[in-house]
Structures are given as structure tokens and as C-alpha cells.
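All protein chains but one are shown at their positions in the complex.
Every chain is named by a letter (A, B and C) in the order it is written, and numbering of its residues begins at 1.
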């Protein structure tokens, strides 16, 4: 007799976020863009289905979920950032509605008047808030969809004829960027195969398919070839608040090499990769996610595996001084400007939420 | 490994890179001391090796239909020396051997059938290594020339087989060199020698090249012998064999004739794989030696002179130099150090092991490098010696660099402008070390110093076999780069060396002294390579 | 996400069957209280890893087949669903119960009867920990089936070097496959007499390309076509998966079904906990993240240490712990000494406790100064008194049904005396690796995990007699373990004797010595020894024929007695007595041996009484 366990997940309310988490986990191989869209959908469903009356309540709901995500996926940034952004949206909507209602200006306060912070307790129930938020989110999603194009469209500004571009591993954004550039100009691409060898090869292959002259090199050759490179263009996992990057392992040395030959080092990033976190390289926890040793030492290496410790870090930290330009859908920015973008994206007090 | 062999290895000292090559080295080592029996037994191992290579090639050429039988043959071949003296080997060992040989041959098939190139699978390598150990152990025992004689006879046909096979496999090989017919050079104008393993097979049938050199050539181009020390030593061994066997034709002066032969042989080696600086330097010295000898003394004496010149060279320039260097580095290693090394350098290995034996407490971080993955071999040796090791790929540098206290690197050659030419990737290590301001020591015997001046890695370099990049046994799925379409736009590049700027390096450790890179020219003046 | 879509257009959903019980009691006594599948692995139940793996691997429906302690498993599943563990979200779980099943085979037969499975399914043996992506393998299997109607099962293997802890001697295996990975030959080498395999010629005739694989490790995962279950039901003698495979290969033409092999590559990892040895191995490999993204819930910095310490456990500074896994909320006393051991949650170790190569179950208490060494396993809740020394024993908290006086060590500690047939198993039970040793031993890739092999792979060229001796020991042990005909053994011994041209005297000497040594290797009581001797009696008969032989025999005994302290007085007497009673040894031989014994020797004092007794016996007549 097959006994099916039919238990209700007792914490119904947070089930949705569990689903989101498991999806993110389940589909590690899919790029951050999918995560982003997925999160927005999640957010929509949250707003439309969950029980909430005031903006405050809604914000609490969101915050609660952010907590859960950040605890169960310590290395996830994209979905968190989007939720964080949504908090700001909620605030703004609330204000603007109130403004219409009362006509008085509640512009975000200056820091010199600290205690006027949070004059609004967001406790009023505003019927049309929900609708407007949903609109906002759809808008946001559309913007996200176009963002990839926007970035790609800037390509021709950055790549010129007969230049040689070096990239590392595979990033969808970079791929589209280069391909769109190839439409206008002819140039050579060097692809370093990166820690995840397969990805590097795929990248090289795709570029070649798009009829771009592509050369695949092992990572060790980066320094040797750097003098012949005009630009390094890479994708990144996260853009830190201080303008530093958290990117695929191996990029740190590439950045150093680029700096050594003073080759511009550009990172392509969507807005949702901007994270209001300041951590120095000495902060272990945020960077030292370790992957499977198999990428370094095959499992069939025999008895020496019993003795050797193998580390295969997933991320590298690239300090801002090594980064020349961070290109978003809104154009290029110097790393030093990141904090500004952050203030546009999020509200101070949500930073460490 | 029993004491005896250990010492043997020490005698050879700097044994180079891959396991296969170590075997080759042992082979050479034996050849230096003129124990006839041992010479024979060396031939014996070189045989199955080449034999099975021939297999693979043949297979590339034709269908894999008759592997099974062929393997049968090979296994026979291998067994021959082992079964000889009933008294010598215990039943058990023999059983074990047979078992392993079965496996080996079996593996062999597997390799063929899964078309993976000469890369031998672990278990096979073990089997083979074991084989040789046994064989040598036994070789010590049977000093009876009689049976070695007959062994010899057994081998000769085998040799023929190689050649034929080699020539046969010509087409198979050709495809790989097709991949970049210089097209890579177009975008980034780089004056590279092209990588052509093809030529090696043309020249196998060249009459007046000593078999030792032909063997050597094959080993070089197949990267069986890797690492400048190893290559140099093996060259010298081959040289000594040449000198020994050389018969001056009537009304010809020995030294003249030798020079002539040498000329041919070296040009052949050059074709197989560009010579390393160490080799060229060694040859220069040898030639100058040759010219100095007055031609009136009988050939035997000349030979004798030359032979002990070679021996002294190996001994002084490489082994003792290594010793001196390791002593110097030893001073610099302090307890609790975490030492980062890159790839696999015989010298570094020696230094670390000696440091370990002198009871220094330190950890080692080995940085492995695709596609050659020499680091793995280094790990194997260090762990075997009992040293506490950690392994990262070159991508993991940042992760470990913070905890590292010293970086110790080997070198292919030291250029006159103080730049260091070494395995590709070395400069990245130095760069990272600089960023974390950790001291970088480069260890290099002075005989590797070069007259050349070079500011970047591209003006003079060597292209490795691009196919290794596609070696996908580490990948989850086969690489898409294998697919046929759009070949034109797709190129591979695999430089073997790069040049590290002097200012990234704290010091160079030579047998003379620990000095800054910039004082290389001084050393060259003190101790000129050309005499 | 795209996985979902894939499922949709793939139509039928992916099913998996997990058999939650191994039926060999490899993990007693701990498995007497908790089911094997809830064994904590790095402080997380084994089952959790398995399910997580299935879920990440893309399985949507899992049948969990349990036979014992079902309620605990059910309870566990319910709990984790309530906590909405990741796998519980997209994967349905059915628990199938049938106490009646006594083997893996039975389970499948039962399953067949229930007829729950449609189409291909994934079959897991107990204790699988892996990160393989199953979909491609399923796909491949389907394609294979398209080509070869007979294909019923694809077994998953991983390449692993010999001597790697991840690969236990158990799944040491040789497989022959043809060019499209169809298995032609499949043999576990552990069961072989001498390391020699005989390949049937057919396999070479069968296909043009044959490759033999030895460096394999069984992932205990298989993709089965629906026709597998019926085959099991038809053949009641199939107890394990190996039986199944052997059966199919042997009479292929009868069944007309074929087996295929899949090698996982790259960063995919397939491990399984089948005995304490791989339990240890898998623990370490998990810690070293081989199963990434399936990683233990540990803080990153734990990676740098060589121990795994659970939450709420505080390690005192004077504790000397190496290569151990310690559970949650374990209380550690002053200067504790732990090596290569597993201490599960809520245990309490008092001061000066030494634990080495052992497993301590949940919430045990070990009082001051106790020593627990060499593959001792403590069940849950065991309570060990002060200064007890346990060596290679199984202790459980509850009183077993039959239990002699000396087996009661305390109120909550009873020595588990496995009944005879299990005895075999226990002797063979693979032990935990002594990592320290394996670090020191400079293996050239040859040293196997099990110690005998070590002994002769390290040793340099031995002289012939020595070789002969090891030779003999091997033959005898092997013979004893898989009990072969003694006549064969004799033949073998003789053959090796000629190989080393050993004199008769030496042969006698060595054979006896060998037998004694065998006993020494596993000193587990009189019963075992007499059993050993009686088993070898034909051999003894064969060698101890005449007076001189007896002398040799006595020499051997003397030799052993001198070299080995373990051989306690009563033993030497026991031996002599036994040989005497079985009249392999005549009185006079013994007595004049006794006479020219040098009295200084320790044991001569011990044998004195026995000799005296003999003298008296004479006089009486």
C-alpha cells in the first residue's frame, strides 16, 4: 500500500518565496536575467494575492521574504535587489498618492534634517496603491527586457574597427554586446576559456557562429596576449557599492594584467546587479563560495585526493581601482559613481534589509 | 620505490615533468652508465611505449577492427623480459604484473576506441611504471648477457614496426596541424613558429640520425619529456650514446664527422620541437669543447674526453647547481611558511622535498595550469614525499594569495634584460603576488641564462598543440568547439611560455647567489656561455 | 523555468525508486534504532541528500521503499515537508511499505506487483549521495532503447583511481563494454581467487571494439526500463542488483535483454554510503564539495579545518581532534583525544576519553578515561563506564535477546555477539580508513585501502621464504573467507612452494606459522580460533606427517609465541593442547621440544604446567 504523505506546508504564507528560492537553486545554469524576471513575477503575485491593506504591511511582507532569501541563499543578489527596489517603488507610489490627496510636498528629506526621516508611517490605506504598483512592476519588467538591447546598442560606441577585444568565459550580455558590435564593425575577439571551461568554449563557438573572428586561449596566456588587446570586456555577477565587482573567478588576475598594460577594463551589468553592499576583500563570507574541486582536479586522480585539499572558488573580488567602466542600460559610469546609482535605485534604510 | 631506484633517480636528479617522461629519463639515466644489460632492458621499455603509440596512430589511420589481436601482440612483447629468469621474480609479482599488463593493454584499446590521443589513463600509467620498476629490478639481477642478447633480437622487429606505423599514421596527424595554417597570425601579427608534429615522421627514416635522437625527437614532440632541465639532460644522454656508438668513416676526422652528424640530429630535433635555451646552451658548450680537442689523439680518447665532459656538465651545471640553489632557498624558507608554486619544475620539487627532509614546517599551494596540468604531477610527487599540499587552478589565485607568504617559481630561461621566460601563466602569478606584495623567488641555474633580450611574450614564443584545449575529459559535455562549421572564424592559440617583467620579481636564486633580476647580464659576463 | 517546459513537452514525468534499506545489517547496532536512511551524514540525514539529489537531478515523483522502522521515516518526511524543504516543493513523494521484503530483489518484485511505475524510472540503491543531472542519462537510455529493443538498464559509473578512499574495495570491478557502451562483461574483482580474470572469447567475437574498464566506482544509480521489474519477479533468485546484472549477462540469449553503462564526467559526482568505509569517504567528499551544489550546511571556514563540528558543540582548547565529524550539542570534557571518528549528536564525552577509528551513536555517554578504538561502533544511547577499553566491538544500549554474562558492560551497554552466519560479514566489514596512516604511507598509487595489500605493496623485494610466507597467508585467508576446498589450497601452497623452491621443513614451518598468524590478525576469541584450526585440519593433516614435521610445527609455535605478545599464555597452552588432542603432535615430540626449550623464554614458563601435565600423564600409564 502506497502511503502518500499529504501534509499541508504549514507556513503557507512563505511558501511562494520557498518556491522562488528552489527555482533559483534548481536553475543555477540559467543566467541572472531569468532570475530577475522570475522575481518580478513573484513580486506581482505577492502584491496581488497576499493579504495586505497598508503600504507598511506590504513592505513588511517583502522584507520578511528578503530575510528568508538572504538566509537560505547567501550568494543570491539579483532577486534581493529587485525586492529592495520594489520597496522604493512602494514608498514613492505611496508618497505621490498622498501628495495628490493632500497636495503637500513630502519630498525625500535631506540628511541635515535627520529626524524628519520616516515622517510618513505608510499606515494609510490607499485603495489604488495596488493597481499602480502592478503597473509600475509591469513597466519595470518591460524596461528589464529592453535593458539587454540597450546595453548591446552601446557596443558600437566602445568597439572600433580592427580592435582586439578580450573576454573571459561566457556572459549572455557580453555575447549580445559583441555580436551587435559585429553588425557595424569588424574586430577580433580573444576568449579565455575561464574556470568553467565549457562556458568559455561555448562563448567562443557562439561568437564564431556569429562570424566574429574568435581565438580561444587558455587562461594562462592572458598576460602574454594582453599587449595586443585593446579592451577587456566582461560580464559581472554583482556590482558592489564601492564600485568593486564580484565576478567569475579568474577575472582578478585578468584585471591586474589589464591594468599592467593599461588596457581599459569594462564590465557590463544590468541595473539589478547593483548591490548596496560594501565589503572589502578581507570580508571572507561574501566571496568564498567554493565550487566542486572536479574543475581543478579530476575525480579520477587517484589516491593523492586523500591528501590534497582542493579549492575552487566561484567568485573573485575586483577592486574599483582596476575597473575602468561599468556599462549599464543607462550608459557607462565610472566605478566611483556607483553609489549615486544606488541611491537612485534604493532607499538608504533598505540597504541592509 | 626501493632505495636503489631512489638513488638512481637522484643520480639523474632533475627528472622532468610527466610520469611518462620520468620513465624516459630513467631510461636515459641507465644509458649513461654503460652497463650493457641495463641498456638492453631500456630498449625493452621504450619498445612497448612506442609500440602502443604506433597502435593508436594506426588506429587513427585505419579502422579499430584488429586492435584486439594487436594488443595481444604488444602484451607478449612486454612480457618477454619479465618472464626470463624464473628465479628472479616471485610468483606473486608476476601475477600482479600480468594482471596489470592485461589492464594496460585493455585500457589501451579503450583509449584507441575512444579516440583520446596519447594521453594514457591513470591506471595504465601505473601499470606501465610498475612494469619498468620490475623490469629494472630484474635487470639488476640478470647480468647474464646471453639472454639479454636474445631479448635484443626480439626487439629489433619491434623497432621496424614503429617506423612503419609512424609513417602510416602520417595522415591522421596531419588534420590537427591543419587547424591553424598560420591563420592565427593574421589578426595579432605574431611571428610564431608553426606547430607541426608532422615533420618528425618524415625524418624517422633519415639514415644518419642516431636512433637515440629519433627516440628523443618523438618524446619531445609528444611532450613525453617536458621541462628544460629534463630536456637538456635527455639530450646530453642521447649525445653520449651518439658519441659512444659513432664510428668514424675512413679518411674522416672524428670531431669533424661528429659535428656533421650533430648538425643533422639537432636540426631534426629542432623540427620536432624548438630547442629550449638550456639545450642550446649545452650544445654550444659541447661544440666549443669539440673544437678545442686536438684532432691528433686517437678517437677513443676523444670519445672519453667528450663523455666525461658530458657527465661533468650534467653533474656540475645541473645537479650540483640545483643542490646549491636548494640550499640557498632553504635559508629563505622559515617554519610556518605557506609557499605557492606553479606548474611542475624539477628544481622546485627538489628544493621543497629537501626542505621538507630538513624538518622545515611549511605548507605548499600548487597552482595547476590548464591545458598541460603539470601541477597534478607536481602534487603527486609532493604528496608522495609527505608534504602538506593544497591545489588551486590559476583562477583561484586571489582566494589563496592572501594566506601565502612566499612564491617560488621555476624558469625556462633568464633573459639578459632581467625578464624571466617561463611556463605561460607565471607572469599572472607574479602579478597577483605583487598586488598582495608577497615576495617572489625565481630559481634558475645559470646555464639557463640566455643572451636574448625580449620585452614581451610574443616576439619569441612557442605554440603548443591546440588540440589539448579540446581535451574534454574534465568537461561535463564535449566541447562545442569540436563542431565542424565556421572553422574559418575559429582559431585556437596555446602559447607555451610567457615573459615576466623584472620588476614583478623580488629575486633570482642561482647557484652563485641570490640576486635581483637586473644583474643577470653581470652573471653572463662573469660566466660566459660561449667559451 | 525551462526545466518545467521541458517536462511539459516531454509529456510523461520522471519517476524514481529509492530502496531505503540495505539488508545486510552493515550498520548495526546503530541501525537497530534508526533506519539506515536516517543515518546522520555531516549532521544531516542521509535520506535528505538522496532526495535533494533526485530533486536537483530533475525527478518529479519518488517512490520511497522502506521495510523497517517505517514510522520514523514517515515522520521525518512529514516534518521536512512541513518545513517545506527544497525537494518537497516540486517532487511528489510516496512511501511504500512492506515489512515482508528481505532483499533488494524482494522490494522490486513487490513494486512490480503494485504496478505504480509507468515507463522508464531511476533506481537508487540505499544511501546514494550525488549531484548527477539525471535527464541526459534518461534521454540517452531512451535513445539506446530505440536502437536496441533489449536494453533494459543503464548503470551509472564514475571513474575513480585505485586507492582513493572514495572507492571502497567492495566495488572493485572489471567491466567490458563495446563501442556503444553495452556491457559485455561485469565482474567484482574482490571475489576473485588470485587476481586473474578469465574473459570469455565471445565478448570479443560479439563486437569489433571492446574496451575494458577497471578504474570505476559504482554510483549505485541505474536507469531502468519498465521491463526490469517483471524480470525480477520472474527470477526469484535475483536478490541484489549484481545478481540481476550477472543473470542477464550469463543467459542473455534466454532473457534477450541487455545492459548499458553510463560514465559520468566532469564535475558530476556519484557516491553511496554502503558501509562504514564509504560512510567516512562520502562524508569527507561532501565536505570537500565534490557533490557541489549539494553541500553540507556548514560555515565556509569549516572547509579549512579537517574536522566538521556541529552547531552548539564547543571544542575545548586542550582537545586533540583530527579528521572527525562531531554532531550537534556534543559535550566534550578535558584533554580529549579523537581521531578518524564519527561522534553523533548529543553525546557526552568526559575527560581523558580517547576515541579512534570508531563511530559513536546519538546521545551516548562515555565516562572518564575510556578508550574506544579500532572500529568499535556504539549504538544510540549507549553508556560506557569509566576506564573501559573497547576494541573492534559492537555495543548497543538495549539488551539483545541472547546475551552471555561477559557481554553486559553496563546498564546501557551490551556487547553485540552476532550469530555465526553474521560473523562472516563482521569479519569482512570494511573498516574506517586511518587517514593519518594513509598520509604517511607513500603510496605509488598501488596501496589499496585494506591493510594486507598495504603490507606487501610497500615492502621492498623480499627474500623467497618471506614471499612464500605472505603467499601462503594470502591463500589461506582467501580460502578461509570464501571457504574453498582445503585440497585446492594445498595445491596452491605446493605450487608456490616449487616456485620459490622451498624445503619441506620450511614449508611445514611456514604453513603452521601462517595459520597462527591468521588467528593473530583477528584475535577474536577461542571460538574463532578453534573454528579456524578445525577448518584447516585437512591441511594440517597433509603437512604434519612425521616426527620431523612435528618438530617444525612446534618450532613454528615457539617462533610465533616469542615474536607475538598478543599470544597470551592460555593461548599457547590451548594451541599445544589442541594439537595434542587432535594428535597432530605426539607426546614425546612435545616433551623433548619442551626439554630443549631455553627456560629464559617468557612463554616457556607458560607452557611449563602443560608439559608437567604431559609427564604425569605418562607416569600414570
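Definition applied: a residue touches a chain if its C-beta (ideal position, glycine included) is under 8 Å from a C-beta of that chain, and two chains touch if they have at least 3 such contacts.
By definition in this document, contacts and distances are computed from a predicted model.
For the chain that does not appear here, its UniProt entry gives the protein name "Translation initiation factor eIF2B subunit alpha", which is one of "Translation initiation factor eIF2B subunit alpha", "GPI-anchor transamidase", "Ribosomal RNA-processing protein 42" or "DNA replication complex GINS protein PSF1". Remark: the absent chain touches shown chains A, B in the intact complex.
Within the set A:75, A:261 or A:339, the residue that contacts the chain not displayed is A:339.
Interface note: of B:239, B:435, B:495 or B:523, the residue touching the hidden chain in the full complex is B:435. In the full complex, chain A contacts the hidden chain through residues 110-115, 241-243, 278, 280-284, 336-340, 348, 351. Residues 435-437 of chain B touch the missing chain (whole complex, contact as defined above).
We adopt the following convention: only the chains that are shown with their structure count from here on.
Chain A and chain C have centres, each the mean of its CA atoms, that are 48 Å apart.
The centroid of the Cα atoms in chain A and the matching centroid in chain B are 46 Å apart. Averaged C-alpha coordinates put the centre of chain B at 42 Å from the centre of chain C. Residue positions of chain B touching 2 or more other chains, listed in rising order: 122, 126, 384, 473-477. Shared interface positions of chain A, i.e. residues touching 2 or more other chains, are given as 198, 288, 293-295, 298, 300-302, 307, 309-312.
Per the touch definition, chain A reaches chain C in the complex via residues 1-5, 7, 9-11, 14-15, 18-19, 21-23, 25-28, 30, 34, 38, 198, 284-285, 288-295, 298-303, 305-307, 309-312. Listed in rising order, the residues of chain C touching chain A in the complex are 1-3, 55-56, 63, 74, 77-78, 81-82, 84, 86, 88-90, 92-97, 114, 116, 131, 158-166, 215, 266-269, 288-293, 300-301, 303, 433, 435, 438-439, 443, 445, 447. Within the complex, the chain A residues that touch chain B are 164, 188, 190, 193-195, 197-198, 201-202, 204-205, 208-209, 211-225, 227-228, 249-250, 252-253, 256-257, 260, 281-282, 288, 293-298, 300-302, 304, 307-313, 316-317.
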